[in-house]
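Okay, structure first, notes after.
A single protein chain has been omitted from the complex, and every remaining protein chain is retained in its original position.
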Amino acid sequence: MEIITTHELGKSFGSLKAVDRVSMFVEEGEILGILGANGAGKTTLIKMLCGTLKPNEGSGQVAGFDIAAESGSIRHQIGYMSQSVSLLENMTVTENIEFYGSIYRMNRKQLTTRWNELQGMVNLGSHRHKLASELPSGLRQMLAFVISVLHSPRLLFLDEPTSGLDPLSRTDIWQQIYRTAYQGTTVVMSTHYLDEAWYCDRLILMENGRIKAQGSPEYLDSLAGGKGLVQLFFMSQP
Amino acid sequence: MNRITIITSIAKKEAISISRDKFSMLILLIMPAVIVVMFGYALSFELNEIPFTVLDQDNTPMSQELVEYMHISPAFYFNGYLNQVEEIYASLSRGTEKLVLFIPKGFSSQAMHNMTEVDLFVDATDPLMATAIENNLANIFRDFTSRQTEKYSPDIQAAGYKVSYLFNPDLKNQVVPIPGLLMIILVLISAIMLSLSINREKELGTNRLLMLTPAGIHEIVAGKGMVYLGISLFHLFSIWVLTEWIFNIHVAGSPAMFILICLVFIFNSMALGLLIAAWVRTELELLVGCWFFLFTPNLFLSGFIFPVSTMAQIIQPLAEISPGASFIEAYRGVVFRATGLTENAWALINLTIQSTVAYGLARIGFRKNYLKRI
Partner (left out) sequence: MIVARHISKSYRKQRALHDISFQVPEGSIFGIMGANGAGKSTLFEIMTTLLPNFKGELKICGMDVRLHKKEIHQVIGYVPGRFSLYEELTTEENLSFFARIYGCSVTHIHKNHASLWESLSPFAASQTRYLSGGMKQKLAVCCALVHDPAILFLDEPTTGIDPRSRHELWQELSKLRKRGVTILASTHYLSEVNNMDQVLFLHQGEQLLLDTPQRLLDDYDRELVSVTGLHPYKLFTELKNNAKMHTCYLSGKSVRIPLDDQIKEDDIRSFCRNARLTSAVVQRVSPGIEDVFIRHLSQIKQPVTSWK
């Protein structure tokens, strides 16, 4: 079943077409990776799908809601982790969790149950009294991830979730991404790491606001003649 | 109900954030109190110890009593006798006295028969203060007259007075804001814009690149300072031209003196701006710092809005050394009273000392902080 479908979706800022007539779909439960250079339209597309940015043209549905008209309802269905991690820097790990829990309208019992469940899997418990600004980068990112899945969303958007991390922290985040997907959450993510592109079920490659190619990593690799995904960025026509 | 939980949790988060951020704490909790105390004093409309001199040609017990009446009043302060009429003008143009009381011969003898009159010469370069002086005089003369009636005879006529305004005889009100506005414009450009632009390099990260080139902080400051000095001078001259043509106010003193005063003030502003830029991290801190340490004191303490002499005594010394007050005082001196180097020496020295100290501290600050990551 498709949890996201868009039809000729577009967004321009002045004369710049950030996203240009994009038609795409996301299957429920899959991990979709969006590739592309900075300015290719990845973040704009993700923001429109999250319902935080209104499209100029075209239409789309996320979890059964129209992205233009029912963005409020979409926001209850999704989790979002942005590139610039939106932690409350001078608050502790627990305070961060409590704050976002209340934003997601979870009551104390729900929050405690969920937090205990997540603490079992990520090693944040021993740092819970530390300020977010004092955490090493790997744990910060993990905290941001935990916050984005706190309310068990149906759909999870990740904007470069592993950028700037050491290899071990990266595999930790990926474990969590796989776990979340395994439990039925659909994951849409953007990444700069081409090796991580291989970890996704399906890829969308964007250039100048348009979709240049899409398909499984293996399919895209075959498009590039088996010489690595980086070759896709050198091809003028897919 | 859910909405309320969200609002309260945001409120809670905000409270924690503020309590852990020193800078926010300073602004939100301490600053209002400081402002109220500081400017509460600045805004007391009482004349305080205005120095005056007396030319007493009558020299009788009654004339001496009049001087005493003036001196007892908290508004005025007796600063000695003059000997000749020529000294009146000189006394006022020095700027040390704002008021000269001239008691003509026969003051007390005439008082017995008909109305008698003394002359008061008031320095009107600051029209607001001149008006305040006149209001105070009215009270003093009323008290003095009723005392004389009691003492000698009920027939005694009221002691009258005639006020003459010197240097700005028409009490031109456009004169009031011009030095203040000029000061604010110069502070804006030479202090705030310059320090913002130096801080911008830090936000861009180009400061680090420049530090690895043969350029150092002095070259950066000098290069940028040149541009903002140019802009400041442009505005200085355009305002000068405007005041001459539109408000018909001419610089009575030497133009060179006028330009010297303005230049010294511009450098003072730049040094103070640099001092703040050197010790803050972000652009926000810089703006708040400039607003709090440069802009408001210059606005309230300089005599721009409220004459320095009407401020509470506690704050007066602070007001007197504030760069804005020195500038406005010197500006009024050179424009209206044609003051020269000796009369403006205090203002020029005060501004120069401050600039030197501020630039020295700024250099230390830049050495310590300029390359820090923000």
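Couple of notes before you dig in:
We call the chains A and B, going by the order they appear; numbering starts again at 1 in every chain.
In this section, a contact is a pair of C-beta atoms (placed from the backbone, for glycine too) under 8 Å apart; a residue touches a chain by one contact, two chains touch by 3 or more.
Computed from a predicted structure; not experimentally measured.
Remark: the absent chain touches shown chains A, B in the intact complex.
Set against the missing chain, the residues B:Ile72, B:Leu209, B:Leu284 or B:Ile314 yield one that touches it, B:Leu209.
Checked against the full complex, the candidates A:Gly138, A:Pro161 or A:Gly209 give a single residue touching the omitted chain, namely A:Gly138.
In the complete complex, the residue from A:Ile3, A:Leu111 or A:Leu165 that touches the missing chain is A:Leu165. Contact between chain A and the absent chain runs through residues 36-40, 120-123, 136-139, 142, 163-169, 171-172, 174-176, 178-179, 181-182, 192-196, 198-199, 229-230, 233-234. Seen across the whole complex, the unshown chain contacts chain B at 204-206, 208-215, 371, 373.
Going forward, only the chains that are shown with their structure count from here on.
Mean C-alpha position of chain A lies 59 Å from that of chain B.
Looking at the complex, you find that chain B touches chain A at residues 2, 5-6, 8-10, 12-13, 16-17, 20-21.
Residues of chain A that touch chain B in their complex: 88, 90-91, 95, 98-99, 102-103, 105, 131.
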